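A single protein chain has been omitted; all remaining protein chains appear in their positions.
The block that comes next holds chain A.
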Amino acid sequence: MMRFLLLFSRQGKLRLQKWFTPVTEREKKKVIREMTLMVLARPPRSCNFLHWRDLKIVYKRYASLYFCCGLEDQDNELLTLEVLHRYVELLDKYFGNVCELDIIFNFEKAYFILDEFLMGGEILETSKTAVGTAIEEAETLQETMEEYMSKPTY
(Lines give C-alpha, C1' and ligand atoms only; values in the text may rest on other atoms or scores of the structure.)
Protein backbone atom coordinates (compact mmCIF):
# COMPACT_ATOMS: atom_id res chain seq x y z
CA MET A 1 0.00 0.00 0.00
CA MET A 2 1.02 3.58 -0.41
CA ARG A 3 1.96 5.18 2.87
CA PHE A 4 1.67 8.79 1.86
CA LEU A 5 1.31 11.08 -1.15
CA LEU A 6 2.79 14.57 -1.17
CA LEU A 7 2.69 17.36 -3.70
CA PHE A 8 5.17 20.17 -3.32
CA SER A 9 6.54 22.97 -5.45
CA ARG A 10 10.08 23.57 -6.64
CA GLN A 11 10.56 25.86 -3.65
CA GLY A 12 9.50 23.16 -1.24
CA LYS A 13 6.02 24.51 -0.44
CA LEU A 14 3.52 21.82 0.29
CA ARG A 15 0.42 21.80 -1.92
CA LEU A 16 -1.27 18.57 -0.93
CA GLN A 17 -0.62 15.88 1.65
CA LYS A 18 -2.40 12.59 2.03
CA TRP A 19 -1.41 10.15 4.75
CA PHE A 20 -2.69 6.61 4.58
CA THR A 21 -1.48 5.54 8.02
CA PRO A 22 -1.89 7.33 11.36
CA VAL A 23 1.08 9.64 11.83
CA THR A 24 1.67 12.31 14.48
CA GLU A 25 1.91 15.94 13.43
CA ARG A 26 5.56 16.02 14.38
CA GLU A 27 6.37 12.96 12.35
CA LYS A 28 4.45 14.36 9.38
CA LYS A 29 6.50 17.53 9.43
CA LYS A 30 9.67 15.50 9.62
CA VAL A 31 8.75 13.31 6.70
CA ILE A 32 7.72 16.29 4.60
CA ARG A 33 10.97 18.01 5.30
CA GLU A 34 13.07 14.99 4.45
CA MET A 35 11.14 14.19 1.29
CA THR A 36 11.43 17.76 0.11
CA LEU A 37 15.16 17.82 0.73
CA MET A 38 15.81 14.47 -0.87
CA VAL A 39 13.69 14.93 -3.96
CA LEU A 40 14.65 18.53 -4.70
CA ALA A 41 18.32 17.58 -4.48
CA ARG A 42 18.07 15.07 -7.30
CA PRO A 43 19.72 16.03 -10.60
CA PRO A 44 17.37 16.44 -13.57
CA ARG A 45 17.59 13.20 -15.47
CA SER A 46 17.98 10.75 -12.64
CA CYS A 47 16.06 7.67 -11.80
CA ASN A 48 12.62 8.30 -10.24
CA PHE A 49 13.11 5.82 -7.42
CA LEU A 50 14.80 6.29 -4.09
CA HIS A 51 15.26 4.32 -0.96
CA TRP A 52 14.45 5.92 2.37
CA ARG A 53 14.22 4.17 5.72
CA ASP A 54 12.33 1.01 4.89
CA LEU A 55 10.22 2.57 2.14
CA LYS A 56 10.57 2.95 -1.58
CA ILE A 57 10.05 6.54 -2.67
CA VAL A 58 8.69 7.24 -6.13
CA TYR A 59 8.60 10.79 -7.37
CA LYS A 60 7.75 12.51 -10.63
CA ARG A 61 7.95 16.12 -11.64
CA TYR A 62 5.11 17.69 -13.57
CA ALA A 63 5.84 21.29 -14.55
CA SER A 64 6.44 23.08 -11.25
CA LEU A 65 5.06 20.40 -8.95
CA TYR A 66 6.70 17.30 -7.55
CA PHE A 67 4.47 14.32 -6.86
CA CYS A 68 6.09 12.11 -4.27
CA CYS A 69 4.84 8.95 -2.62
CA GLY A 70 6.16 6.36 -0.23
CA LEU A 71 5.60 2.69 -0.97
CA GLU A 72 5.97 -0.52 0.92
CA ASP A 73 8.30 -3.29 -0.09
CA GLN A 74 5.83 -5.34 -2.13
CA ASP A 75 4.53 -2.45 -4.22
CA ASN A 76 5.38 -2.08 -7.88
CA GLU A 77 7.32 1.14 -8.47
CA LEU A 78 6.68 1.31 -12.20
CA LEU A 79 2.98 0.96 -11.61
CA THR A 80 3.11 3.79 -9.10
CA LEU A 81 4.55 6.03 -11.79
CA GLU A 82 1.43 5.19 -13.77
CA VAL A 83 -0.72 5.96 -10.72
CA LEU A 84 0.81 9.40 -10.39
CA HIS A 85 0.32 9.97 -14.08
CA ARG A 86 -3.30 8.92 -13.87
CA TYR A 87 -3.93 11.38 -11.02
CA VAL A 88 -2.45 14.20 -13.05
CA GLU A 89 -4.65 13.21 -15.97
CA LEU A 90 -7.73 13.27 -13.74
CA LEU A 91 -6.84 16.72 -12.43
CA ASP A 92 -6.21 17.87 -15.96
CA LYS A 93 -9.58 16.60 -17.14
CA TYR A 94 -11.40 18.30 -14.27
CA PHE A 95 -9.66 21.66 -14.26
CA GLY A 96 -8.85 21.82 -17.95
CA ASN A 97 -5.10 22.26 -18.46
CA VAL A 98 -4.35 22.09 -14.79
CA CYS A 99 -1.51 24.14 -13.35
CA GLU A 100 -0.16 24.63 -9.86
CA LEU A 101 -2.41 27.61 -9.17
CA ASP A 102 -5.49 25.51 -9.77
CA ILE A 103 -4.39 23.13 -7.09
CA ILE A 104 -3.54 25.95 -4.70
CA PHE A 105 -6.85 27.73 -4.99
CA ASN A 106 -9.00 24.65 -5.25
CA PHE A 107 -7.16 22.33 -2.96
CA GLU A 108 -10.34 20.79 -1.57
CA LYS A 109 -11.36 19.72 -5.08
CA ALA A 110 -7.97 18.12 -5.56
CA TYR A 111 -8.59 16.13 -2.40
CA PHE A 112 -12.07 15.10 -3.52
CA ILE A 113 -10.68 13.81 -6.80
CA LEU A 114 -7.90 11.99 -4.97
CA ASP A 115 -10.45 10.36 -2.68
CA GLU A 116 -12.34 9.03 -5.70
CA PHE A 117 -9.15 7.56 -7.13
CA LEU A 118 -7.23 6.19 -4.14
CA MET A 119 -8.38 4.91 -0.77
CA GLY A 120 -6.43 3.42 2.10
CA GLY A 121 -3.25 3.54 0.04
CA GLU A 122 -4.71 1.38 -2.74
CA ILE A 123 -6.25 2.20 -6.12
CA LEU A 124 -9.99 2.54 -5.91
CA GLU A 125 -11.05 3.01 -9.50
CA THR A 126 -9.09 2.04 -12.57
CA SER A 127 -11.38 3.54 -15.16
CA LYS A 128 -10.47 6.99 -16.44
CA THR A 129 -14.02 8.11 -16.96
CA ALA A 130 -15.64 6.78 -13.81
CA VAL A 131 -13.79 9.13 -11.48
CA GLY A 132 -14.73 12.20 -13.49
CA THR A 133 -18.37 11.14 -13.64
CA ALA A 134 -18.53 10.57 -9.89
CA ILE A 135 -17.12 14.02 -9.14
CA GLU A 136 -19.56 15.72 -11.49
CA GLU A 137 -22.52 13.93 -10.02
CA ALA A 138 -21.41 14.70 -6.47
CA GLU A 139 -21.18 18.36 -7.34
CA THR A 140 -24.81 18.43 -8.38
CA LEU A 141 -25.58 17.61 -4.79
CA GLN A 142 -23.89 20.77 -3.64
CA GLU A 143 -26.67 23.10 -2.67
CA THR A 144 -27.09 26.71 -3.54
CA MET A 145 -27.38 29.26 -0.74
CA GLU A 146 -31.20 29.26 -0.75
CA GLU A 147 -31.42 25.53 -0.48
CA TYR A 148 -28.87 25.82 2.27
CA MET A 149 -30.86 28.05 4.49
CA SER A 150 -34.12 26.23 3.85
CA LYS A 151 -32.82 22.89 5.04
CA PRO A 152 -33.39 22.21 8.70
CA THR A 153 -30.30 22.30 10.89
CA TYR A 154 -29.43 19.49 13.23
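By definition in this document, contacts are C-beta pairs under 8 Å (C-beta built on N, C-alpha and C of every residue); 3 or more make two chains touch, one makes a residue touch a chain; residues count from 1.
Criterion: contacts and distances are computed from a predicted model.
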Name of the absent chain as recorded in UniProt (options "Erythropoietin receptor", "Calcineurin B homologous protein 3", "Cell division cycle-associated protein 4-like" or "AP-1 complex subunit gamma"): "AP-1 complex subunit gamma"
Sole contact to the chain not displayed, among A:Gln11, A:Thr24 or A:Asn97: A:Thr24
Touching residues (missing chain, whole complex) on chain A: 14-17, 20, 22-24, 29, 43, 45-51, 74, 76-79, 81-83, 86, 104-105, 107-108, 111-112, 115, 119-120, 122-130, 134, 137-138, 141-143, 145, 148-149, 151-154
